[in-house]
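Take a look at this one; I'll ask things after.
In this view, the complex is presented without one of its protein chains, the others remaining in place.
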Amino acid sequence: MLSATDLWKRYPIRGGSGQVTALAGVTLGVSKGETLGVVGESGCGKTTLARLLLRLEEPTSGKVELDGVDLTGLRGHELRAIRRRIQMVLQDPYASLNPRLTVAEALIEVVRVHRLAAGRERQRVAELLDQVGLSAAYGGRYPHEISGGQRQRVGIARALAVEPQVLVLDEPVSALDVSVRAEIMNLLVRLRAALGLTYVFISHDIAMVRHISDRIAVMYLGRVVELGPWQLVLDQPLHPYTNALREAIPTPDPGPLGARPHTPLPGEVPNNANPPAGCPFHPRCPLAEDICRVVRPELIEMRPGQQAACHVAARQHLATAPA
Amino acid sequence: MSEVGVAIRLPSAATAPTREPWWQRLLASRSGAVGAALTGAVLLAALAALAGLVPHDPIVQHPADRLLSPSWTYLLGTDQFGRDTLARCMAGAAASLQVSLLAVGLATVVGTTIGVIAGWYGGWIDLVAMRLTDVFFAFPAILLALTVVAALGRGWFNVAIAIAIVYTPIFVRMARAPVLSLREAQYVLAGRLLGFSVPRLLLRHVLPNISSIVIVQITLALSWAILTESSLSFLGLGQPPPAPSLGQMVSEAKSLAVVAPWTLFAPALVIVIAVVGLNLLGDGLRDALDPTQER
Partner (left out) sequence: MEPLLKVSDLSVVSSGREGRQEIVRGVSFEVREAESVALVGESGSGKSLTMLAVMGLLGPGLSSPTGEVRFGGRELRGMPEGELRQLRGAELSMIYQDPMTSLNPMMRIGDQVAETLTAHGTGESEASRRARKELARVGIPDPDRTARSYPHEFSGGMRQRAMIATALVAGPRLLIADEPTTALDVTIQQQILALVRERQRSDRMATIWISHDLGVVAQLVTRVLVMYAGRIVEDAPVRELFAAPQHPYTAALLASLPHAGDLVRAPLAQIGGVPPAPGSVPSGCSFRPRCPQAVEKCLEDPALMPRNSSLAACWVPREEWK
């Protein structure tokens, strides 16, 4: 349904020389009805990836395809037609709604611009609100009069108003109170089933990603370093970075008495303007070997359906794989 | 379909809220009410003058009734030519408002449009706009107005143009700044994603969200315009006599102040009322139009 092929995105550094490489050769695909989770820390490129998938920006090289259509170079009304197929749910529920429009006004606008419900616009708005669990009375409210969770529901309703096939969700619950996250996540799961949606779920909250995704992509410094099914990627990671992420997640469980917490991963996320040679993770990697400092590892399948970009992992897993 | 999302509805959302229309909110606030009253008074006086509903003709002289202090016949007295001060004030207010509204109207439309476009598109459009406004800012405002009127000649229309020219760059700058940040606002981004055209984004999403700034600027500009028009006519560059103008009346009253103080206070008071009223009205309007302002 949605695929990215060898995406690169570079930005020139403002007021200086050189470039920042936000994405360095990302290739992945999402099938219809699937949910792909994307995890990573700052600088990993997940937000840039989202922007490219949504065609908010053009890649420096590589291409994005949506349902067979190449998104590169689309303009004007072709671009607008494509916009109906893929939508985004944003992180900050307050900032994502125009403070001067009521909920109903904001939703009606979408319906009208795309001429989607000629003659029955108000009804359609009521349907949309109902779909996200809000009564029609919410239509008359302004964003500042409703809670964060409700605003997020409105944001979801607005994205659904164009009847998209794919939703890109960029940290949809991170700005919400903890007690509200569960209901929004449940709503997203139910909508997915009811409407047959395909999701790209981007978050730094690894537990949430694991809860909703079919497959998970782990990104580091503009590259995908591991990709595989949800049960395997976080529970039996191939890549040392995925392992570090997993150990760093604070679990709401004090653990057995006397258990020592894992040793934290040293160092900082390096600068994308000046990435390390070879494997980008090698300066922090507990398993780094000489080859890691020189040769960049490719994303290779090491277990059925699970890929990783790591020389050490490749050696461990491919050696035992049947020829 | 209702089972798709379960929500506990807030009790207050069970019925749609009743909201006051903006003018009610305006009049409910202190500054809005006072501002509306003062401005309304001046406006009414001006309209009355334009409709000819004046106690005496503002231009006709009554030589026998020169320099009379306020009485029932002449409510604000007469000037050195025996002309009714009240009628002249009303007509002068009309002239001031005429000039100011035209000038500020032009400046707002032209300036805001340029500012929004420059802020939205950036690049060389922005560069050119900014450097042009820099040129205009290099001149002191009143001097610029003077120069334009000197070049174009006397008369209310040219005064209006002069004021418009001085104020347009201010509107450009003032509109551009918030547009720069609104361009990246999440709901604008969402609009782009939903396929909204640029005109729609600008008109429905950007403009309303800079309206508070624009409204305040309009009232400031109107106040300044009234003062400038008065200054220019004080200096003799406005409408030639005998057409009444508040500034000219003040100028003529300089020499009469001791003998007939009403000839000075009346026009000055009208100016003050208009300026204060506009400022208060502007504050009140800005709050009344903003849905996020709770009372």
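We call the chains A and B, going by the order they appear; numbering starts again at 1 in every chain.
Rule of thumb we're sticking to: a contact is a pair of C-beta atoms (placed from the backbone, for glycine too) under 8 Å apart; a residue touches a chain by one contact, two chains touch by 3 or more.
Everything numeric here is computed off the predicted structure, so don't read it as measured data.
Enquirer: Among A:Arg181, A:Arg215, A:His239 or A:His282, choose the residue that contacts the chain missing from this document, as touch is defined above.
Expert: Considering all chains, including the one not shown, the answer is A:Arg181.
Enquirer: Check the options A:Asp6, A:Glu57, A:Asp70 or A:Glu268 and report the residue that touches the missing chain.
Expert: A:Glu268
Enquirer: For chain A, which positions touch the chain that isn't shown here?
Expert: These residues touch the chain not displayed: 41-42, 147, 149, 177-183, 185-186, 189, 204, 206-208, 210-212, 231, 234-235, 244-255, 261-266, 268-269.
The definition used in the following text is that only the chains that are shown with their structure count from here on.
Enquirer: In whole angstrom, what separates the CA-based centres of chain A and chain B?
Expert: Centres of chain A and chain B (C-alpha means) sit 49 Å apart.
Enquirer: Please name which positions on chain B make contact with chain A in the complex.
Expert: Interface residues on chain B, with respect to chain A: 1-2, 4-7, 9-10, 13-17, 19, 185-187, 189-190, 192-196, 200, 204-205, 208-209, 290-292.
Enquirer: For the complex, which residues does chain A have touching chain B?
Expert: Those in contact with chain B are residues 54, 56, 79-80, 83-84, 87-88, 90, 92, 95-101, 109-110, 113-114, 127, 130-135, 137-142, 144-147, 150, 153, 155, 158, 161-162, 183, 186-187, 190-191, 194.
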